[in-house]
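Could you have a look at this structure, given as structure tokens, before my questions?
Complex shown without one protein chain; remaining protein chains in place.
In order of appearance the chains are A and B, and numbering begins at 1 in each one.
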Amino acid sequence: MKFAPYIPLLPLAGFLINGLLRNKLSKGLVGIIGSGAILAAFVLSVLVFNQTLQGETAVLQLFEFIKVGSLTIPFEFQIDQLTSLFLLIITGVGFLIHVYSTAYMHEESDSHFARYFAYLNLFVFSMLLLVMGGNYVIMFIGWEGVGLCSYLLIGYWFKNTEYNNAAKKAFVMNRIGDLGFLIAVFWIISTFGSTSFSAVFGQLPGQFSTAAITGITLCLFVGAMGKSAQIPLYTWLPDAMAGPTPVSALIHAATMVTAGIYMIARSNMLYVLAPASMHVIAIVGLATALLAATIALKQNDIKKVLAYSTVSQLGYMFLGLGVGAFTGAVFHVMTHAFFKALLFLGAGSVIHGMHHQQNMLHYGGLKKWMPVTHLTMLIGCIAIAGIPPFSGFFSKDEILIHAFAANPVYYVLGMGGALMTAFYMFRLYALTFLGEHRGDLHHHTPHESPKAMTIPLVVLAVLSIVGGLVGIPELFMNNGHRLESFLTPVFENSKQYLEQHAHPSHSTEWMLLAVSVSLIVLVILFTVRTFAKGKESEEATGLGKLLQNKWYVDELYDGLIVKPLLALGTVLNNVIERSGIDRLVNGVGRAVQYSSRQLRLLQSGNVGSYILMMVLGIVGLILLVFYTRL
Amino acid sequence: MPITYYIFLAVIIFCIGVTGVLTRRNSIIVFMCIELMLNAVNLLLVAFSKLHHQRMLVLDAANVTAGTESQLFVFFIMVVAAAEVSVGLAIIVMMYRAVHSVDINFLNRLKN
Partner (left out) sequence: MDKSQLMFWFLSALAVFSSLMVITRKNPVYSVLFLIITFFAISGHYVLMNAQFLAIVNIIVYAGAIMVLFLFVLMLMNLNKESEQQKNKYLLWSGAIAGGMLMVIMIAALNTTEPAVVNQPGAGDIGLIKNLGTKLFTEYVVPFEISSILFLSAMVGAVVLGKKGD
């Protein structure tokens, strides 16, 4: 455990070396430093994981960070099962994506290449800080750090105004959420007098009012909404696809966007004491899952489909958290990290092979040219669609079963979302890899990506297949859910306060599984047959148009928030600023100028008039002295 | 005579001097008006000296030099006035040489 603080230090060192020496180092060296730092962190994470696997946890206080009055906030790391799991995901997936990036970003010039790796390392550092932080303040540092890196990497190609706008949008949306987080932290300090997880959760359940805890948890959830792209703050994530594809895979699919889930899972003790917040989370999560899934149905940009799919899957995780399936949510974070990173990297490979063409309508039949990408992508699609025994099946199933126990309506809607997931993922697959090629073969032929890109794909594909096996439900195997028993220490305290639902009987479960799997298979078969022929037009009508335009949510926000604020700003600028403040300021200046021009006339240089003034002054002074009796 | 009479007399002469300074343009006459003002003050000093001396004699008949100081002040004022006049007239002569006039309105070089 002693070496745990070095885990975030390694990426930080990588960031500093790559960032400061970006004009000196060659691409090869940058790639080795960047990936090597993460690999080393991964090795350390494995060691830490081994120790937590044996039930060893620790809180490491490094130094005193803030001390104000009676409030002391140490710089501390808390290493427990949840943290070590996230460490593995972050450094493991992060390492693969770093390796992938060395090939994907090879066209960049030396210094920009180094800048990319510096940002990426800084991101990993911040993310590690976020999950290792032993109190809400350290977590907030990481929270802000990943937001910053997200901004920097979305706007990585900063010469493109549209990308910069996307970066700004992401940052602003995140700031809205961060404000919620900050308020929650202040509220926690005033309620509990500490921000350390151990101190805060140790005081629970205690004599705290439900209103305060509900308020805190809702504010925290606002933070999670921003970072994890939930309604109403989700619109930044699809735009964030402006960044390089590996960035989308690492930050906007596998790790950063799951920070909200981590935070809520970490605060599970708080949430179980605020059932109202749990319901809000479940409903928001479900709504997000459905909304994003419907939008994904009609998107033609390969990365946009994956982005909305990510939003949708995050919605599922929040649904899981909301119904009390903390383990299920964390499980889904893990499997989602595998298959969504795989899908994004696969998409990146396709984009790479298609010379930066992202529109799926110009793909088709890529199976022939890109066998490895094709196979791995297929595995990813199956995994996310939820076909057993691929990983997505186990995690999604766990969430849905818990949702069923809480409220069958949740299950039905969630199942609908899952069907849509299968539909849009296989639409993507079919449009991309099956049928005839619809692009222009004369200009360039698609080609398979280099080894540095395909090897991470293969590794992730294997993980996507077997990743679910750590969480086999009791239905199939006794004590098969090893993840649950591993995470028990984290969630056991809160379990007793959870609303108890009757767990569905085994026969019900079997029935639900059979129905859902067969429905999903049907949808997949239908989708593949339809879209393999490439029957999809650019222009959509009716509902399709509505979906293609993302329910016009961006336009709605624009009309409801941006436009009125702009109008207000214009009014303030034209009326208050111009005719109010400006006139006041200029008026003062003009008055001084005028009066000094008048006063200057007194300085005639004529001695006589000076003496006259002096006499008048004496008269005034005498009057003052004798008649006011100062 | 009541001391107020002396005060009024001194004030009147002083203010006549002031008015002269303000209204006349010939710098020599302005200078003379200043002398007039100095004299008004001297007169007042002597009057107060006398008053002080009387008061002191009532308290102590032997104190024959009480109030001498203000008369010495008058003496010193005369000394300074004499020095001032010699220098001032020299300046006026120099000014006359420069601008061929003693009109005080030519002395507006302070403006620049």
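The rule we apply is simple: contacts are C-beta pairs under 8 Å (C-beta built on N, C-alpha and C of every residue); 3 or more make two chains touch, one makes a residue touch a chain.
Only a predicted model underlies this, so the values are computations on that prediction, with no experimental measurement involved.
Taking the whole complex into account, subunit A touches the unshown chain at residues 608-609, 612, 615-616, 618-619, 622-623, 625-627. Where subunit B meets the chain that is not shown, the touching residues are 1-9, 11-20, 22-26, 28-29, 31-33, 35-36, 39, 42-43, 46-47, 49-51, 53-54, 57, 64-69, 71-72, 74-76, 78-87, 89-94, 96-97, 102.
Heads up, the rule we're going with is that only the chains that are shown with their structure count from here on.
One finds 92 Å separating the Cα centroids of subunit A and subunit B.
Subunit B meets subunit A in the complex at residues 18, 21-22, 25, 104-105, 107-112.
Those residues of subunit A lying in contact with subunit B across their complex are 603-608, 610-612, 615.
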